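Heads up, one of the protein chains got dropped from this complex, but the rest are sitting where they should.
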Amino acid sequence: MDEKRETLIRLAAERLLFDLSEEECRILSKEAAELEDSMEEAAKIEGLDDYEPMFFPFECESAALREDEPVAPLSLEEALSNAGETVEGMIRVPKVVER
Amino acid sequence: MNYLDLSIKEIHAALVERKVTPLDLAKEAIRRAKDSGDNCFEIILEEQALAFASSLIEPEQDNLLWGIPYVAKDNLSTKGIPTTASSEVLSGYVPLFNATVIARLKEKKAVLIGKTTLDELAMGGMGMSGHLGKTFNPYDPTHERIIGGSSCGSATAVASGIVPFALGSDTGDSTRKPAAYGGILGVKPTWGRISRYGLIPFAPSLDAIGYFTRYSIDAAILLDALAGKDAQDASSSDAPFGHYADSCLTPLAAPRILLLDDIIEAVRDETIRQKLKEAEEALKKQGAILTHARFGEDLLAAIRPTYIILSGAEVCSLDANLDGIKFGLHGKGQTYESAMKDARTRGISSLTKRRFVLGSYSLLGEKRDALYLRALKLRRKLVTRTLELLSGQDAILTPSALTIAPKFDAAHADLSEKDKAADNHLTLANFAGLPSITLPLGYSNGMPFGVDFMGHAFEEEKLFAIAHSFEKIVGICGEYAGFRKEKHGI
Partner (left out) sequence: MEFKAAIGLEIHVALKTKSKMFSAAPNYFSHEPNTHVTVYDMAHPGTMPTVNAEAVRHGIRLAHALHMDIDPLLRFDRKCYFYPDSPKGFQITQQFHPLGRGGFIEIECEDGSKKTIGLKRLHLEEDACKMFHRVEDTLLDYNRAGVPLVEIVSLPELSSGREAARFVEAIRHLVVYALASDGKMEDGSLRCDVNVSIAPRESDALGTKVEIKNLNSLRNIERAIDQEILRQSELLRQGMPIEGQTRRYDEASGSTKLMRSKAEAADYRYVPEANIVPIRLSEAFIAKAIEECPELYERKRERYLKLGISAKDADVILYDVAMAQYFDKVLACGAPTKAATVLFNVEVQASLHKMGKSIVEFPLEPKRLAELASLQEQGYPHQAVVQAFHYLLEHPKSTLEEAQLALSLTPPTQDEEGVLELVRQTLDENPRSIADYKAGKDRAMGFLVGKAIQAAKGRYGPSDIAKAMKEELGKK
C-alpha cells in the first residue's frame, strides 16, 4: 500500500515537474496518508454525498464580457525583459521534439 | 509621539494643516523600517518613496490617503520593482504592470515604502518559508515567536509601527491570524470586493486581497479606496459598495452576534478566555443580542484537509506558469523538461513543493473522487453550515486564534500535524467568500491576541460598525510593539 502511495506521490510530483528527494517522498507519503485518513473521517459526515461539489465561494454570475477592442501590446523589449536567453526576438529553450 | 502613530484620519488632518509633510512621514517610516530587526522586508524603496513623497506638496483635503506611507506584501505586482512572492523561483522578476490595488493607492498618492516578506508564494501560515527565512513577531524580542503567515512581513510592519497600514492577501486566514498574533486589525473583505488583478495567486476561488491597520476607521478608509469592479479582474464584483469610513461611525442599534462555543471552549489560555467573557458582557451592555451555537466538531475537523486539497489543486495549475522560461529563475537542462524541472525544483522550497504535490496527488485519477471531489462537497457542506448559522445574525464572533503566537519550534511547519481542528475556523470565510475582520482583544504574557467578526457577503459596512464599537470596549486600538498606551499613560 505504502509503496503504491509512493509511486503515486512520485507521479503527482512528476506532473508538476518537480524532482523529489527520498526524504521528501517519505514525508509526503505520510502526509498523503494522513490527508486520506482525514478525508475518510470527513466522509462519515452525514449526507455529505448529497451535496453538490462547490467551486466558487457563492453562486455568482456576471455579464462581464470584454468588447473586442485591442490595446497597445508590449514592446518587444518589454516582452523579452524578464526572459532568459533570447534570439531574433524570441525566447530560446532547449530543442523541443514535437509530440 | 510621532504623527506616524496616529490613525490615518488624524495623520490626514495634520497633513492638511501642514504640521507634517508626506516627506517627513516617509522618512520616519523608512527609518523605522531600517531599524526593524524582524526581517519583514523584501525590499525597502527608499529612493522611490522619498522622491514620490517630495513631489507631494499641495495636500488634498478630500483624499484621506494622500501622503500616507504604506507597505505591500511582495506577492502584489509592482511595475518596475522586483516582485518575488518570497520565492527563488521568481528571483529577478520585474513586473511590467501594477496590481490594481497598487495602482489605486498610487492614484490616491499613498507612498509605498517597501515590499514585505511572506510565506513562499503565500503558501504557509508560519511566516518562515519565504526565501529570506523567518519573519519575527515584534512583541517577542527573543525572536522565538511567529507573527504568522502568510502575510508575515506586512503584519510585522504594522505591528511594529513602521506604517499605519499594509496590504496583504488572505487564502486561508493569512491576514487575520497574523493580525491576531500582532495585536492589529486584519481585514479579509468579501470575495470579489477588491480586484485581485496583479496578486500572484495561490487559490483564486479562496484568495482575497486583505490588509492590516491599527484602527477600525482606517480599515474602513482602506476599503473605500480599494473596493469596486475592475475590468481586468472578471471575478471582481459590481455589487454596490458603501461609504465605509462614514458609516462605520454609526453603531448598529442592536447587533445580533452569534458566538461559536466549540471554538471558544477550545481556548486553554485563561487570559484569553477571561477577555472573551468580558467582551461578551460589554457587547451585551451595548445592546448586542448574543446567541450561542456550536459549529459541529466533525465539520471543524474537516476544514484543514478540505483546505489543503482545494488550495493545492488550484495552485497546481495556477503556478504552472513558474517554469523559468518567461521570467524568474531560468533553469538549465538538455531538454525543455529538464530545464523547467530545474527551475521549479531549485526555485521552490521543499515545504512549498509538498503543498503542491498534495494538490496534484488529490487530482490523480485514482484519488480524485476520494480527495478532490469529496473536498468540493465538503466545501459546500461547510459553507451551508456557516450560512445557516449566520442567517438572522449580523456577525459570528470567534477568537481569531486559540493561543498567543506560538514559538517557531513548537508549531511544527509539518503540514500534516493534526492541528487543533478549532484553530482553522477562519478559513470558513474563504470557503464562503465572506468578509471577516480580526481586531486586537488583549495581551497574555505580553503577547497580543485577537477576536474575529465574520459577516454576510458584501456587508462590510456592518462589520466595520461592529468593529468600531468593539474597539472602544477593548481600548487598546492603535497600539503596536513598543507603543503600549498604558506605558505611555494614555
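Lettered A and B in written order, each chain numbered from 1.
Please note the rule applied: contacts are C-beta pairs under 8 Å (C-beta built on N, C-alpha and C of every residue); 3 or more make two chains touch, one makes a residue touch a chain.
Source: prediction; values computed, not measured.
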Given B:D24, B:E60, B:E337 or B:E459, the one touching the chain that is not displayed:
B:E337
Tell me which of B:E28, B:D119, B:D218 or B:D233 is the one touching the absent chain.
B:D233
Candidate in contact with the missing chain, chosen from B:K27, B:R104, B:K177 or B:R196
B:R196
In the full complex, which of B:P22, B:P69 or B:P95 touches the chain missing from this view?
B:P95
For chain A, which residues reach the chain that was dropped from this view?
15, 17, 55-56, 60-71, 73-76, 79-80, 82, 87-96, 98-99
Can you list, in ascending order, the chain B residues touching the missing chain?
75-77, 83, 85, 90, 93, 95-97, 99, 192, 196-201, 203-205, 231-235, 313-314, 316-317, 319-323, 325-327, 336-337, 340, 360, 363-365
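By definition in this document, only the chains that are shown with their structure count from here on.
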Note: in the complex, chain A contacts chain B through residues 8-9, 11-13, 15-21, 24, 27-28, 30-32, 34-36, 38-45, 48-49, 51-58, 60, 62, 64, 66, 74, 78, 81-85, 91, 93-96
Counting only contacts in the complex, chain B reaches chain A at residues 92-94, 96, 191-192, 205-206, 231, 234-235, 237-238, 298-299, 301-302, 304-306, 308-309, 316, 320, 323-328, 330, 333-341, 344-345, 348, 350, 353-354, 356-358, 360-364, 366-367, 370-371, 373-381, 383-384, 414-416, 418, 430-434, 457
